[in-house]
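I have a structure here, written as structure tokens, and I will follow up with some questions on it.
Here is subunit A:
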Amino acid sequence: MPADALLHIEDLTKVFHIRQGFSSQEFHAVDNASIVIDSGKPEIFAVVGESGSGKTTLAKMVLGMEAPSQGNLRYKDRQVAALSKREMKNWFYHEVQPVFQDPFAAFSPLKQIDRYLYETVYNYKMVGDKKEAPRYINEVLSEVGLTLAEIAGRYPNELSGGQAQRVAIARALLTKPSLIVADEPVSMLDASLRMSVVNMFRKLKEDNAVSVIYITHDLATAFYAGDRIAVMLRGWIVEMGPTEQVLGNPLHPYTQNLKTSIPSIKSDEAWDEKIDLAVIETDEYTRTGCKFAGRCPAVMDICHDNIPPSVEHEGRSVKCFLYDEALPAARN
Partner candidate 1 sequence: MLTTIRDLLRYSLSFRFGSVILLFVAIMVVVSFFAPYPPEKRRVVPRKMRGEPPSAEYILGTTTLGQDVFWMLLTAVRHTLLIASIAVCIGRGIGVMLGMISGYLGGGADRVIQSVVESVIVIPRLPLLILIAVILKGGLTFVWLGILIGMLDWAYPSKRYRAQVLSLREREFTHTAIFSGMGTAKIVIQEHLPFIIPFLLADVVSGFLFSIGMEVTLSWLGLNDLNSLSLGTMIYWADEWNSIFAGKPWVMIAPVVAVIVVVVGFYLVSIGISEYLDPRKRLLRLQTHQSDTALELQAQGTSAGTAIASAGTAKDE
Partner candidate 2 sequence: MLRKLVFLALLALIALPTLVGFAQEPDGLPVDIPREDLWVFDQIFRWQTVNNFNVWRIGGSTPFHHALMLETFWNRDQETGEFIHALAAADPVYNDDFTQMSVELRPGVMWSDGEEFNADDVVYTIETIKANPELGQGGWHAQLTDFDAAVEKTGDYSVSFTLNRSNPRFHTLFESRWNGIYMMPSHIVAEVEANLADGENLGGWVWEAQDVVVLGNYLPVEADPNGYWELFKRRDDPENSLAGIITGGSGPPYALSIFYGNDNIKKAIAMSRNELDVYFDVDIESFDFTLENAPAARSWYQDFPWAYPNEVSSRQLAMNMEGDPLIAHKDVRWALALAIDIVELQTEYIGGVAKVTPFPVPPTAKLYELYHGPMTEWLSNLQIDLGGGEMYSPYDPSIPDQIAAWAEEQGFTVPGEPHEVFGSGWWKYDTDAAEKLLMNAGLSRGGDGMWMTPEGEPWVLDLQSDPSENDAYRMGQAAFDMWTDFGIEVNFSTLDRNTWNQNHYVGEYEVSTPWTSFALASGDMWPNIRGRHSRYYAPVGEDYRPLGGDSVRRLQDARSDELIDAMESVNPVAQEAENIELGIQFLQNWVENMFDITCIAFKKFVTWDETYWTGFPTAENPNYQPLYWFQGGKYAIQNLHPTG
């Protein structure tokens, strides 16, 4: 275990129960996920996957909002699940802050938005004197391209989505965190506003040395912003490594599938081959063997009954039998 890990996730699993009619099924929203984010070397760690792939559950566990069913989740070498309420508040929230998907839902529509900024500053005693708060807040807001004057006294719905999301990021920055967990921060934003937020993360990483876990289903922005990337499928991390490698030359059939599916504005690359989709939502979750086996173009017999191992291949980890050196198929 690297001693200087900022976040160390090891075999993390979250189990939910689905009740359907008179029966109930167990499924793993996150299944044996392992991720390490180094401290000292801030990065944007992108997590991509289709909806229902467990991204959000993973984020919630990292934020301490959900307790893991199994596995370890250490932040700065401390088990997050073991932190007391007081420690959560006095230490963990200082260190780790969230940015949510919908900036309008993230603030009470009945409250002025700057209230959350002041609350954060006061509660974490970020300034010695309360009179200092506006100055400090303004300073942080300027990092996201806003001024306090612009937002003071406004209600969330008086701001644009981009502005509100930037306020949300500023709020997260107020505690001077080391890690920001951003769950689909741009998916509710318009195309013209989207890049301003993504650019912000890049800037923060550089200027403020904050690591960001950037969760998205949008591969293009993940590629644009992410230093490393983890591709999730039905709770599994199927491929993880440096972004340019993973998306430049995907190994896992699913990642390949993803990559070719990005609509290109060069329409001559039209898609000709048909792709399979899951029919029933829960089918893939409860599948034994590889969860992608049902629609994998390179499926092998072994995939149907066995869970593929995570193997290191070309500088990243891949969860696929194709790259399992113990198998003859991999060598072909």
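Quick note on the criterion: contacts are C-beta pairs under 8 Å (C-beta built on N, C-alpha and C of every residue); 3 or more make two chains touch, one makes a residue touch a chain; residues count from 1.
The candidate set was assembled so that all candidates are chains of the complex that A comes from, given by their letters.
Just so we're clear, the structure is a prediction, and the values are computed from it rather than from any experiment.
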### Task
Scan 1 or 2 and return whichever one touches subunit A in the complex.
1
### Query
In the complex formed with candidate 1, which residues of subunit A make contact?
63, 65, 89, 93, 97-98, 100-102, 104-111, 116, 119-120, 122-124, 155-161, 168, 171-172
